[in-house]
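Heads up, one of the protein chains got dropped from this complex, but the rest are sitting where they should.
The first chain written gets the first letter, and so on, giving A and B; residue counts start at 1 in each chain.
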Amino acid sequence: MSAWSDETMERAQSLVASYPDPRSAVMPLLYLAMREEGGPLTDDGMRIVADLIGYTPVQVQAVASFYTMYKRHVGRHLVSVCTSISCHLLGAGEVLAAAADEVGVPVGGTAEDGSVTVEGVECIGACGGAVAVQVDYEFVEGVTPEAARSLCRWLVDESPETVRSDDMQERFGGATAFDWGSEDPTDAVGPMPAFGPYGTAGGA
Amino acid sequence: MSERITITVDGKELEVDPGTLLIQAAQDHGTYIPRFCWHPRMNPVGMCRMCLVEVEGPRGPMLTTSCTAVCTEGMVVDTRSDTVKKAQEGVLEFLLVNHPLDCPVCDRGGECPLQDQTLSHGPGESRFVEEKRHFEKPIAISDLVLLDRERCILCARCTRFSDEISGDPLIEFLDRGTYTQINTFPDEPFASYFSGNTVQLCPVGALTATPYRFRARPWDLEAVESTCTSCSVGCRVSVQASHNEVLRLLGVDVEATNHGWLCDRGRFGFEYLRSPGRLSAPLVRNADGELVESTWAEALDAAAAGLRRVIDGSGPAAIAGIGGARSTNEEAYAFATLLRDTIGTPHLDAAVGEAPDPLLLTGAANRGIIGDLETARTVLVWGPDLKEDLPVLYLRVRRAATELGATLIVAHPAPTGLDHCADHVLRYRPGDGAGMLARLTGGDDELASVRDALAEGPVVAIVGRTGMTEDPGLANAVAAFAAGLPDARVLPVAHRGNLFGAIDMGMSPVTGPGRVALDAASRGRDTTGILEALDSGEIGALVLLGADPAADHPSSAMARAAVDKASFLVSFDLFVTESNRGADVIFPVDAFAEVEGTVTNLEGRVQKVNRLVPGVGQSRPAVEAIADLASRLGGSIPGTAAAIADRIRETVPGYDEVSWTTLGWGPGRDGVVVSASSPAPDGSVDGSAPDGMALHLGRVLYGDGTMIAAGPSLAKLVPAPTARLHPEDAERLGVADGGSVTVTGDGGEAELPVTIDPGLLPGTVAVPANLGLSFGASPAVSVEAVS
Partner (left out) sequence: MTDRILTTLMTEHPTDSHTLSRYEAAGGYTALRSALTMKPEEIVEQVKASNLKGRGGAGFPTGVKWGFLAPGAERYLVVNADESEPGTFKDRQLLERDPHQVLEGVLISAFALDVHRVFVYVRGEYPRPARRMQAAIDEARGAGLVGDDVAGSGYAIEVSVHLGAGAYICGEETALLNSLEGRRGEPRIKPPFPAVAGLYALPTIVNNVETLANVPWIVTNGGSAYDAIGPEGSRGTRMFSLSGHIERPGNYELVMGMSWRDLIYDVGGGVRDGRDLKAWIPGGASAPWFVPALHLDTPVTDDDVGRLGSMLGSGAVVVMDETTNVVAAALSIVKFFAHESCGQCTPCREGTTWMEQILERILHGAGRPSDLDLLLDISDNISPGLRWPPAMTTICPLGPSAVSPITSIMRHFRGEVEEMVMAGATHV
């Protein structure tokens, strides 16, 4: 079993301590496990999480596999195209097809170089900004098939270290579900939600 | 108990206890509501939705799962309305859409609730024309269990069992929605001591057991209820056979003992019955010194002649007998009668140096029963690691601690299976039990919270030897202490299947039949004493009944040498063993499921074992063989188990209520608890841990005994022995995990791989007791690194 860095372990322990019951920390710890492994969730990651909270590894896996965001196989960036009803009505199918085609993978697949995974997802809460896309869970709204291609091209070609919602919206987005207000300078560091207290955000 | 309440089910008024689940209440009154996920011994989850009924509510009848609905006064229920029927048919159809319907090749075919309910409640034609869900099938999730996820209906019985009941959650629901599946973690098999229960619980053929797979169709099976004799808990079982071969054991739910559960050793341990090594003819040592097959008459004559020679030459006290702990009461009684009455020797024992003082087993003050755990506020376990030794008792204690809210205190020199649900764990070095007891009784501040817990009665204390290097006097002292706790109930425990029964039948050097303590003059040697006397030549002949001291005694090397010195050795057994391989005569006897009789469990509960299949070859019931031998020696012992049972009832104190008829099976028949008692043993103890390393010798569930070795399914589960060491000791010795040490005791030594175990106290080395090693019974050992 590979070990986590001291700093990550410290963060893990403080997450465990922040709940009335250690098992409640399983979700944040799984994100931490993904960050530690550079993206995908691994068996070793789940073993460490299990150890930290007094679960057996399969109990951790039972939780992890219930959710869609603890991915076992994922590229450095995750492009999620919403296909639920509002986006469906406004052409999500084409946007998703364009994105997958641009990366050269079937839907759900990861580019051979590991740069990008393209998936279709259920409603991500940007229905007024259809078609909605997230890159590493950061929104880009009002995306056309052409914009989806450019977005994917950029991710594949430039393989940016991190992504930012407002930047991507400016370059690839269209109408938003609502006025986003001022910018949020947080960097998303990979295919997990960028959230400071979990140690899964960079920059800002 | 509070007032009964009235509910109406299908127009009939029923009186039920408040708090009863509707599905149970209906069933108790003759209305069976179909179900898959509900099981009376587990918390309801209401997942399968099969048990839907309509319950009258403020807004009219409402569909409700009867497995989750608690009966309330005035509740009005319809279990047969059109809505209910349609809903149930709908659920069945949903269950079948992705079910492979491979009933003809499924072990469950013919006894499958899904199949049965489809016939009685289900839709006819399939309207499902889509592709069914596919999984690789079947996959081995352990050495004993296979999983077919296509057949699985996701009832959560197996996962609930392993999480709630056995406490080893190694199988779980993975993924979700239509992709939900049961599985284990990669490289982490379902290695539970209780995995077989999930096979029995599975309402379809998703979980199957390798020992039974494809062996029989349910309609070809004959069955009889019996009592498992793998250990002294005495779980109720249904023994099932086809073509005179036992093929499986199922747990039967009785409140008193097992609640329907079995451990895997009990469940799958029957394979030795038809092992190729099983003795099928009497063996007599010929003039060339070889054991050769003979007739019964020749063998009996040879045995009688040999024993007669010893009696004539050195007197009856030069003969000793060991055995009975693996036999029925009737066999043990016959054996004790042969030894004490026919031969006339006081040297007889059913234990082999591993058990507690027989006076504790027969005379503990305030003796309790397993069922006392249901109402205990505090449970003290100061004895063997129950999970390894008495697995279903472990389940009952675990239930008390996790489900019923009892405070659990575990005292043991090494980590035990119960530690995870214990409120207090008292760890001490082997040999230091007396010190720990003194600290507990003497007011040590650190143990104040333990004392507080013990002050909350009712207290149930499970007391036995924690391991083979422990002075049996400690258990006596603990039992004496525990008997004085508030509302105390003491349950003395020992491992072997019918040790308690054998002692009750008189197979003990210190008590006669019916737990009657013998005066000093009538007392004989116990097994250790017998072995020493064999070694010194004071005892010349040995008679063994299913006992293997050369393998099972803590100083097995000494025992082997002693047994080899016997001038004449007679053995009644199923196999050639370490102990009888030098015998002069070996009689092949019938085994479990081949004889009828009774056994007595650790509570003193007498239960029936029944016959379903014949023995092998020329094997005979041990009672017959013993009676025949006795008559050749001038004695008279009834020659059938039934006749001996009558004799026991008439002559053995405490057994006067016990007859085969009163023990007839059926609901509510939980056997008869014998209440006779010898005086409690002296409860004083001293002694302390040795200065250097102290050895703990605890049993593991799958030891290397003959019966386990003779069954292919369990034989592969026998672990390789290791020496467990505290990290500090390992560091001091300069060994790492996986390195090697030599452990040397006064009764032998062994070189072992090291496992680091921070759960031990420094200065402790823990080695499995029943994996063929011999160190002697003293905790003082030396441990040296092997480079």
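By our rule, contacts are C-beta pairs under 8 Å (C-beta built on N, C-alpha and C of every residue); 3 or more make two chains touch, one makes a residue touch a chain.
For clarity, every value in this text was computed on a predicted model and none was experimentally measured.
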Quiz prompt | Residue of B:180, B:275 or B:631 touching the missing chain in the full complex | solution = B:180
Quiz item: Of the listed residues A:4, A:70, A:154 or A:172, which contacts the missing chain in the full complex?
Solution: A:70
Practice problem: Based on the whole complex, identify which of A:79, A:124, A:151 or A:168 touches the chain you can't see. | Solution: A:124
Practice problem: Tell me which residue among B:90, B:315 or B:634 touches the hidden chain in the full complex. | Solution: B:90
Quiz prompt | Hidden partner chain, residues of chain A it touches | solution = 18-28, 30-31, 53, 55, 62-63, 66-70, 80, 83-86, 88-90, 121-130, 134, 137-139, 165, 175, 177-182, 184, 186, 188, 193-198, 201
Exercise. Can you list, in ascending order, the chain B residues touching the missing chain?
Key: 44-50, 52, 62-63, 65, 68, 83, 86-87, 89-91, 93-95, 97-98, 127-131, 153-154, 173, 175-180
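In the analysis below, only the chains that are shown with their structure count from here on.
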Practice problem: Would you tell me which residues of chain B are touching chain A in their complex? | Solution: 168-176, 183-188
Quiz item: Inside the complex, what are the residues of chain A that reach chain B?
Solution: 43, 46, 55-59, 61-62, 65-66
